[in-house]
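Since the structure comes first, as C-alpha cells, the remarks are kept for the end.
Coming up: chain A.
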Amino acid sequence: MPARQRSARSVLDADDVARALTRIAHQVLERNRGPGELVLLGIPTRGVPLARRLAERVATIGDADIPAGSLDVTMHRDDLRLRPARALDHTDIPPGGVDGKVVVLVDDVLFSGRTVRAALDALSDLGRPRAVQLAVLVDRGHRELPIRADYVGKNLPTSLAEVVQVQLAEYDGVDAVLIGQLDRQVEHAEVAR
Partner candidate 1 sequence: MKHLLSAADLSRDDALAVLDTAEELAQLAERPIKKLPTLRGRTVVNLFFEDSTRTRISFEAAAKRLSADVINFSAKGSSLSKGESLKDTALTLEAMGADAVVVRHPASGAPHRLAVSGWIRGSVVNAGDGTHEHPTQALLDAYTLRRRLGSLEGRRVAVVGDVLHSRVARSNVLLLHTLGVEVTLVAPPTLLPVGIEAWPCATSLDLDAVLPKSDAVMMLRVQRERMNASYFPSAREYTRRYGLDGWRLAALPDHAVVMHPGPMNRGLEISAVAADSARSTIVEQVSNGVSVRMAVLYLLLAGEEAA
Partner candidate 2 sequence: MTGTWLLRGVRPLGGDPTDVLLRDGRIAETGSRRNDTSGAQVLDGDGLVALPGLVDLHTHLREPGREDAETVASGSLAAALGGYTAVHAMANTDPVADTAGVVEQVWRLGREAGHVDVRPVGAVTAGLGGQRLAELGAMAESAAAVRVFSDDGRCVSDAVVMRRALEYVKAFDGVIAQHAQEPRLTEDAQMNEGVLSGVLGLRGWPAVAEEAIIARDVLLAAHVGSRLHVCHVSTAGSVDILRWAKAKGCDVTAEVTPHHLLLTDELAATYDPVYKVNPPLRTAEDVEALRAALADGTIDAVATDHAPHPVEDKETEWAAAAFGMLGLETALPVVIAAMVETGLLDWSGVADRMSTRPARIGRVAGQGRGLEPGAPANVTLVDAAARITVDPTGLASLSSNTPYVGRALPGRVVATFLRGRATVLDGKQA
C-alpha cells in the first residue's frame, strides 16, 4: 500500500503483531477442536504471509501440519470496471483441495467486506468446504456487506478519512500497523477493500 499518509502513527508494533497471531492460532484450534481438516488460505497480498505464519503457529501448538496457500480474488471483485484491468495475484490451493475442509481465509485488514465476499465467491468455484471462517489482523469497521470476522487480531475503530497500513517483514522489512490521514491530493487511493 502506498504510504501517502501524513503523520502516520503506529498502533501495533512487531511484538503486538506476534502476540495477536499467537492468540488467533490458539483460538482457531480451540474453536475447531483441534487441527482437523483445517486449510488456511491467505488473500493476496499481505494475507498470504499472515496465513503462512498462522499455519506455522497452529502446527506448533496443535502438533500437526496445516496446509497453507493463497486465493487471488481479482477476477471476482465487484469493482473491476472502475479501474484499468489489474494484474492477477497467485492462487495456490494446497494439494488436498478445499472440499469438505474447514477453510480459514486470512487477510490483513477487514474494511468494507467486499474483498471477503469476492473470496467466498472464488472459493465456491473451487469446491465445497465444510465451513469457512475468517481471520484478520485488523478490523477497522465500516462494513458495507453483512460480513464478520471469526478471529480478529485488533479492533481498530477508524474514520473514513483515515488510512490503515499493515506492514509485514516479508514485504516491508518490519511488522507494524499504522494509521494515517488520507491525503486528499492523491487520486485512487486504496480506500475501499
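Some points to look at:
Throughout what follows, contacts are C-beta pairs under 8 Å (C-beta built on N, C-alpha and C of every residue); 3 or more make two chains touch, one makes a residue touch a chain; residues count from 1.
The set was built so that all candidates are chains of the complex that A comes from, given by their letters.
Quantities reported herein were computed from a predicted structural model and do not represent experimental measurements.
Within this complex, chain A is touched by candidate 1 out of 1 or 2. Residue ranges on chain A touching candidate 1, taken from their complex, read 72, 75-76, 80-81, 83-91, 121, 125-127.
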